[in-house]
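The other protein chains are all here in position, but one chain of the complex has been omitted.
Just so it is clear, A and B label the chains in written order, and each chain counts residues from 1 on its own.
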Amino acid sequence: MISGTLLLAQLLNGLQYGVLLFLLAAGLTLVFGIMSFVNLAHGALYMLGAYAGAIGYEKTGSFVAALAIAMAATFLVGLVLERLAISRLYRRDHLDHVLATFGLVMFFNELARILWGPQPYFVSVPDALSGTVELFGFNYPSYRFLIIGVGLAVAVGSYLLIHKTRLGMLIRAGSVNPAMVGALGVNIGLLNAVLFGLGAMLAGLAGAMAGPILSVQSGMGEPVLITALVVIVVGGIGSVAGAFYAALIIGVADTLGRTFLPMLLRQLADRSVADAAGPALASMLVYLLMAGVLAWRPQGLFPAHKG
Amino acid sequence: MTSLLHRPSHWVPLVLMAALAALPFVAQAIGQPFYIALVARMLAYAVAASALNLALGYGGMVGFGHALFMGIGSYAVALPAFHGADNGLLHIAITLLACGLTAFVTGLVSLRTTGIGFIMITLAFAQMGYYLFVSLKQYGGDDGMTLAAPSRLGPFTLGSATAVYAAGFVVLALQTWWMHRLRSAPFGMVLRAARQNPRRVAAVGFPVLPYRLAAYVISAMLCGLSGVLLANLNAFASPATLSWSTSGDLIVIVVLGGIGTVFGPVLGAIAFLGMEEILKAYTEHWMVVFGPVIVILALVGRTGLMGALAKLDRAPSQTPATAKTAATPAVQGGH
Partner (left out) sequence: MMPVNDNPETSMARPCPAHRILAAAALAAAASQAPAATIGFLAPLSGPIAIVGQDQVDGFMLAVDQLGGKLGGQPVNVLKEDDQLKPDVGAQAVRKFIEKDKVDAIVGLSFSNVLMAALPRLAESGTVALATNAGPSPVAGAQCKPNVFSMAWQNDGAAEAMGKYAQDKGIKKVFLMAPNYQAGKDMLAGFKRMFKGTVVEELYTQVNQPDYSAELAQMQAVNPEAVFVFYPGGMGVNFVKQMRQAGLLGKMPFYSVFTIDGTTMPSLRDAAADSISGAMYDAALDTAENKKFVAAFEAKYKRLPSEYAATGYDAAQVLDVALRKVGGNTADKAAFAKAVKAAGSEFKSVRGPFKFNNNNLPIQNYYAFEVVKAGGKLVTRQVGVPLPEHTDSYHTQCALK
């Protein structure tokens, strides 16, 4: 039965899932849009952030410290990767990016397994947030509100960074005409490294935030990476605002689809067909949505304004 | 003849094809029939990669969904066999028809986009195919389907690894020869030109979309044949074939071998799958070695393995790039 409170609760769930997606997609769209670099290793950086956060929380007992550790660690890893490998690939074909980051994903997944074993790493929700809040007659996990809060902070923060700071101005300029920016005396190599590091840091933050509610293990990045790619494509490459709105749309669509589509099918068709088709259609929904958006507006719903 | 010897990019592929032709006999002679099955799988992947190369390398369309066509090909064998029809020609006909139709419809939608949009939308279609096959419980769902009977082609069946190997080799040889001829054929030239500069091609009077769509459809049909081979080799069809990681592997194979080269996909398939086997024998943590190797190859090799071979060519004194040049480095056309 589709009650009003259930619908409201699912909307909230969808928004919260969307914010989680945004955390992951933000870094990806920045790096892709501004540096035109296809970073499939973004999921691996997310995984490293989750592990760093888990280990940090275990060692320090403070969740805030854990988040800081995760962000610092992934920022550093991002910097190192950029200097060692990524910077040599900017002028190359996107396919070379795909190849290189594919190798990196393999490497990091196996490294995680070697270092921390195949078992999911234990992370718990910080005690202060382990309770529930009653909302619309439902018990809502408090920790999810932290996710929403952090996501909104990142959204606002990255907007301010890109549009209101000097660094953001340099980033935007560098995406349009790197040679000119370099000629004006800005160290474009350092700028790119910092930008990539920032993208990695965002992925790491997403991973550390996701750790308490998800399973921290080797290969945890890949399933979410695909959905993140869908988000940035729907939102428009390079647009953090686009990623935000698209993430919310996809989060809500996926959540509502998963809950109500099987229900709907059961009204329309007989039980066995509905049970087979319902979940399949629900899984396909996000992709159908993306295909539809791309067919109608190939540049995405909220493309970044260039130049 | 000496000029041929001076150009590894020419004689290496020929020697390799000869070696592949000889392998089954050698393997039987030394009592190691397993290698026939091992290399048969490589041949099947080479067929798929070569098919992808038509769309990706020649046409510049980076499709992340070719696993969909491999899957359709596999099930085009398994489903009829389940219902009692084991005629190989029927299987092939269904494969070509189903893949062609799917590629036509999805291609029409996908080709409205380029670059990352195209990548994602082809991925999306492959994922939808995956979920579709997983939901078919009466055909095994994600547990897959054992082949009730192998494809029968006249007096032969594809029931043994050697038969699949032979079929795969023939398909690959014909396909490679066709790709080679395509480079200088009008269709191929328009396609490759459109990859570099679609606007100019349109200005000259060729409609880009029909050429690209045709290439995409043909690419899909050839890829479907790879699925037919794999289903017979494993006597099994599974939705796992349709997973995005298979599509990713195909792209890696094409790039590794050399995008847009004729023989690149074959080299890439053998190198990629071969390296996997060799590394697996040494350590169970083989991915921690394989990953960086791929990264280094990406950093160092601008044009894949064929490009590396081309660098070893001693430049002939005369000029034009003849149509025979299998070593033409892939043009760096970006999206």
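For the reader, a short list of remarks on this structure follows.
Keep in mind that, in the parts below, contacts are C-beta pairs under 8 Å (C-beta built on N, C-alpha and C of every residue); 3 or more make two chains touch, one makes a residue touch a chain.
Small disclaimer: the values here were computed from a predicted structure and weren't measured.
Taking the complete complex into account, B:287 is the one of B:51, B:98 or B:287 that touches the chain left out. Against the chain not displayed here, subunit A makes contact via residues 3, 5-6, 9-10, 13-14, 16-17, 20, 109-110, 113, 117-122, 124-125, 130-132, 138-141, 143-144, 210, 212-220, 223-224, 255-256, 258-259, 262, 275, 278-280, 282-283.
Residue-level contact of subunit B with the missing chain is found at 32-35, 37-38, 41, 134-135, 137, 140-144, 146-147, 161, 230, 234-236, 238, 240-241, 280-284, 287.
Keep this in mind: only the chains that are shown with their structure count from here on.
Centre-to-centre, using mean CA coordinates, subunit A is 32 Å away from subunit B. Subunit B contributes residues 56, 62, 109, 112-117, 120-121, 123-125, 127-128, 131-132, 134-137, 244, 248, 251-252, 255-256, 259, 285-288, 290-295, 297-299, 302, 332-335 to its touches with subunit A in the complex. Those residues of subunit A lying in contact with subunit B across their complex are 32, 38, 85, 88-89, 92-96, 98-100, 102-111, 113-114, 226, 229-230, 233, 237, 276-277, 279-280, 283-284, 287-288, 290-291, 294-295, 298-300.
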